[in-house]
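Reviewing the structure listed below.
Note that this complex is displayed minus one protein chain, with the remaining chains in position.
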Amino acid sequence: MILTELASTVLLLAGGAFFLAGTVGLMRFPDVYCRLHALAKVDNLGLGLVVLGLMLRADGLAQALKLGLVWLLALAASATVAYLVARRALRRGIAPWRGEGP
Amino acid sequence: MSLSPFDLLLAVMLLLTAWRALVAPDPFRATVLFIVFGLLMALAWARLSAPDIALAEAAIGAGLTGALLLDAVGHLRAVRRQSSPPGGDKAREAAK
Amino acid sequence: MPDSEHRRSAILRPGFSSLLSVALFGGLWWVLAEGAWRAWGVGAVTVIAAVAASHLLWPPRVARVSPVGLAAFLFFFLWQSLRGGLVVAALALRPRLRLRPDLHELDLRLPPGPARVLLADALSLMPGTVSAGLAGDTLTVHLLDRGLVTEADLRQAEGKVAALFGLKLSAGEGGEGAGD
Partner (left out) sequence: MTDLPLALALFLLANLAVALWRVLRGPTQADRMLVAVLFGTTGVAILLLLAEAQGVPALVDAALVFALLAAIAGAAFSVRAWRQSTRPDGAKERAHDPD
């Protein structure tokens, strides 16, 4: 019992850390495409860890599965939106930032 | 339920987005801010333990209204773009 | 429940696949209702409507999913998305930000349809890649850093998606294990 609690706490904190990393990436990355990487991957991993942490606290299988379902839906949504944004930005002619030299 | 730092921050964000949406220079930006306001409002309802209103706010207030407003912005742009270039008279005729 | 037998059977043609969808949507309802059995009255109606809608919108046998491929894909996907999050987080937190972003054009060997969509979506969640366009047979991928991803990585992902749908890719290096 105490072990589940501990694991849940660790997972939640780790999730929070990933959200922080995602925000840092969002602030520092140079263009839309790179920011998409930060949002689509790091934040989703953070959400996954938070969901896992909350699943350990859920009162039943169905409730835990529902949390997992929310995560899956969020994954699908952000992957799709990331694709749409990137495609639209590319079609609008927003050139990707190329770092120092080729 | 006393006022927690969470509520305070949320309230500040709500006021900020509302103000920015009102003074936004172009419709697209105003619409984005409107959607953000709606989603933050849904969080506020969630904080007030009103899940049903949070759901309705997110679905109708932010989602449906936001999509409609975005559609309207697209229409406005298309109309403005057709009427602005010198060869655009034909297109405006067709729209009528 | 079966008020108009022939109409229902017209909607739900292939027996096994509709049975599968009933089980799937039923399970989904069970999860959504958080295991509350009282909600079954509404649930039954919803499940039937969902099955009918899914058959109308997405006729069966468009895609046949292989269970082994599904398991392999899920494992690969979860592992890769964990790695993706870690790698990009490390890049973001590095004190000196040094990125070399690039666009990469990938010639797809997957057939058009759900397989390509799944690949595009999955790549967006894997380390260092975001799909940015699908035109003809070419998938444009934005790379966060050129040193992070190789063509072989993309081909591996393509191979996993192919295995999920039980497809055999034509020629090429990435065509590992597309079993039935």
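Should a chain be cited, it is by its letter among A, B and C, assigned in written order, with residues numbered from 1 in that chain.
We adopt the following convention: a contact is a pair of C-beta atoms (placed from the backbone, for glycine too) under 8 Å apart; a residue touches a chain by one contact, two chains touch by 3 or more.
What you see is a predicted model, and the numbers here were worked out from it, not measured in a lab.
Q: State which residues belonging to chain A touch the missing partner chain.
A: Residues touching the hidden chain, for chain A, are 5, 9, 12-13, 15-16, 19-20, 22-23, 26-27, 32, 35-36, 39-40, 43-44, 46-47, 50-51, 54, 57, 63, 66-67, 69-70, 73-74, 76-78, 80-82, 84-85, 87-89, 91-94.
Q: Of the residues in chain B, which ones touch the absent chain?
A: Listed in rising order, the touching residues are 4-6, 9-10, 13, 17, 20, 28-29, 31-33, 35-36, 39, 42-43, 46-47, 49, 51-52, 54-55, 58-59, 62-63, 66-67, 70-71, 73-75, 77-78, 81, 94-95.
Just so we're on the same page, only the chains that are shown with their structure count from here on.
Q: Compute the distance, rounded to whole Å, between the mean C-alpha positions of chain A and chain C.
A: About 18 Å, centre to centre.
Q: Quick one: report the Å distance separating chain A from chain B, using the average Cα coordinate of each chain.
A: Whole-Å distance between the two chain centres: 24.
Q: With touch defined as at the start, can you tell me which chain C residues reach chain A in the complex?
A: 28, 30-35, 81-82, 84-86, 88-89, 91-93, 97-103, 120-122, 124-128, 130-134, 140, 142, 144
Q: Using the touch definition up top, name the residues of chain A that touch chain C in the complex.
A: Residues 18, 21-22, 24-25, 28-31, 33-34, 36-38, 40-42, 44-46, 48, 60-63, 65-66, 69, 75-76, 78-80, 82-83, 86-87, 89-91, 96-99.
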